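Note that this complex is displayed minus one protein chain, with the remaining chains in position.
On to subunit A.
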Amino acid sequence: MHGRPREYKNKLKDPKAAEAYAKKAPAIKQGTTLVLECRRQHRYDQAALIASEKMLKVVPEIYTIWNYRREALQPIFAAGGEAAAAACAAELALTQACLQENPKSYSTWHHRKWVVAQGLADLSKELKLVGSALALDGRNFHAWNYRQFVVKLMGVHAEEELSYTSSLIAADFSNYSAWHYRTMLLPRLYNEDIATVSFDELMASASEQKQQQQQQQQQQQQASSTTAAHDSAAAGDSSKQAAAAALRATGCFTGTASQSRPIPLHVLEQEYDMVHQAFATDSADQSPWIYYRWLLGNSLAHLSQAEQRQQQQQQQQQGGQQQQQQGGQQQQQGGEQQLEEARVVLGEVLACEVSRFAEHLAVDPDAKWPLLMTARLKEAQARLGLAEGLGLDPADLQQQVQQLYVRLQQLDPLRAGYYADAAAGKAFVVVQALGTV
């Protein structure tokens, strides 16, 4: 559907091309009919399954045919042993062949996940496979999705994955997907305590669930139709439960929406250096600039945190909690002191960033991204009390900010509407948001 040039019409005028094209449609039509008719007759024999393989290699998005294969596979996986291992290998080979033709097929990637969730695949090979897929197309989000699935099951440490993103970014600063992954890994590494669920744990919880479900099913079967009974008999409960649990494991991996604390300042410093290298290499690419906004959000979150702590202590004081007055006063001073320190540190960070962009602008005064970053940095300085410490006048800064946004309206006219709102001070959350509520 995407990206087929209209010269296609001219090409079809060639009789040979037209003939080949005309043969495809009936082949697909008849192939689909054949496979689905076999299924309707509950035929899961070799010949029928081979026919389904042929169809899937051509039209992998016929999800019903993958469903058919899974119905055939369920009893095999449930029975275990060599047959299950062989079936796993066969499905991995099939999905690999399909992915070579169509690396972005939702159905194919899902089937592979379903197969791997049976617990018989070599996960390190899966990691290699997804590494190859990403080497071919570093922006293939299906592959990234699958990578996180595998990494989760293997319990790969965030540090290793972080190195992986570093190498990808070093090879190509334009890899937004790698920068994105970084925003998930850094909080895990430095702040969050998100457990990596191992496959053994998943299997254990799955067998617990299985026992519960068996009890429920016994009750249901007494009253239910034959369909339900047939389903549960064919299901192979334990593999189904484990597969379902492993598939749901994808849901344990939270986005930065769960980021409750900012990245430590010393880590941010390194990240700022990294993006500035990217800026120096290719200042037009969006990826590092959008990543930069997140870094800035993290920096400013340190200030918000210090402010919150100071406010909490003030409230405690005003709330008249029964503390020794001296101790209470010291605490409050501690809170205020920390806030002051935060202001100094962050004031320096922002000032440093402003001067770094000033260097860019000295070379190219009309460069959109350095101008936009400068506007946001100055807006932050003015609005968050970071100006005075540097001897700057917030009102003066606000004027500069406005002028910068007005200039951006001219330099980047497609987004004039956004810059107009920004100039009116209506879009500041863009700077502060950590991607959290």
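One rule holds in what follows: contacts are C-beta pairs under 8 Å (C-beta built on N, C-alpha and C of every residue); 3 or more make two chains touch, one makes a residue touch a chain; residues count from 1.
In this text, contacts and distances are computed from a predicted model.
J.: Considering only the chain that is not displayed, what protein name does its UniProt record carry among "N-terminal acetyltransferase A auxiliary subunit", "Geranylgeranyl transferase type-2 subunit beta", "Cytosolic Fe-S cluster assembly factor NUBP1" or "Creatine kinase S-type, mitochondrial"?
T.: Looking only at the record, the undisplayed chain corresponds to "Geranylgeranyl transferase type-2 subunit beta".
J.: For review purposes, identify every residue of subunit A that touches the missing chain, sorted by number.
T.: 1-6, 8-9, 21, 24-26, 28-29, 32, 36, 59, 61-64, 66-67, 70, 106, 110, 114, 139, 141, 144-145, 148, 174, 176-177, 180-181, 183-184, 227, 243-244, 247-248, 250-258, 285-287, 290-291, 293-294, 297, 413-418, 421, 426-430, 433-437
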